[in-house]
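With one protein chain withheld, the remaining protein chains of the complex are depicted in position.
After this line comes subunit A, so read on.
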Amino acid sequence: MSAVTAMISEDEMKAVGARPVPRDEGARLGFRLTLPAQILVLFISAFPLLMQLYISVTDWSPLSGLGWWNAWSLWNNLANYTDLAADPRFWSALKRTAIVMIICVPVEFLLGLALATLFADDFPGKRIFYSVLLMPMMVVPAVAGYMFFMLFQSGGPVNDILSALTGSPVTIAWLSDPTLALIAVMVADIWQWTPLMFLILLAGLVGVPEDQIKAATLLGANPWQRFVTIVLPKMKTIIIIALAIRVIENFKIFDTLYIMTGGGPGVATETISVYIYKLTTQDLIWGYVAAIALAILIVLSIVAVFAMKRMARAREVPA
């Protein structure tokens, strides 16, 4: 404490204390106080971004024998970006990622909302179910991936259950069929991330003013009418947050999926992240990887900005 105090000069002490602080003087002190944090942010966010931007306009590769800072000698005039636009594997990976997102996020949302509605009321054993329900979220994704890899083997539990239900032996090769593999991967994602959706939506649901729900009941609204006219509109902000988080996260789907299928069979489950990973570790064309990553960052930023704007607008209206 004393060391810190000593570092602040007498002038600054006065500035903080009695004397009315002129505007620029206060700003200067503020700048100095936040400088360490700003430097940190610079190194963890701005620096890598600039580095990425720099590499993305070159043909640099770790095999090129140059330090990355010397990549300017491999300058290629935005060729990476024109390649990207014409790369069918990139576009199909992007399409696949979008399909996974369009199916997984709504399913997670609806399941999460249904569970949250259920948990908003009391029922016996609620606490136990609550803990059980949150467990998938705490499983390390790599472990979850391995778990689902085992479950979906042709001699695995999923087929065993189907056999028991249908009465005849089922031996579906889930992870070797292009369509079924994609379904299996989505099942794993839904299993792991519905709890997060549930948790966020439950928080929103609990925050809906109870007397407004009572007022609606007294005015003769049935439970479904109450849900549509009162609960959903009041949860708008939190729904936007939950969807934004999952859209962004789901777009980057990788670990569970990679362990289950490695992007296969063929490229049937190759999402953007898997494609980038393969280009990075197998093809080693880092300039191109940087270009792809930057393009995706821009797309996701647009989603984030859109969501934040909606949130800011919703927040102007107090609940």
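The rule we apply is simple: a contact is a pair of C-beta atoms (placed from the backbone, for glycine too) under 8 Å apart; a residue touches a chain by one contact, two chains touch by 3 or more; residues count from 1.
As a working rule, contacts and distances are computed from a predicted model.
Participant: So which of "DsrE/DsrF/DrsH-like family protein", "Carbohydrate ABC transporter ATP-binding protein (CUT1 family)", "Hydrogenase maturation factor" or "Acetolactate synthase" is the UniProt name of the chain that got left out?
Facilitator: Hidden chain, UniProt protein name: "Carbohydrate ABC transporter ATP-binding protein (CUT1 family)".
Participant: Return the single residue from A:L63, A:L165 or A:L218 that touches the missing chain.
Facilitator: A:L218
Participant: Which subunit A residues would touch the chain omitted from the figure, given the whole complex?
Facilitator: 209, 211-212, 214-222, 225, 229-230, 233-234, 236, 317-319
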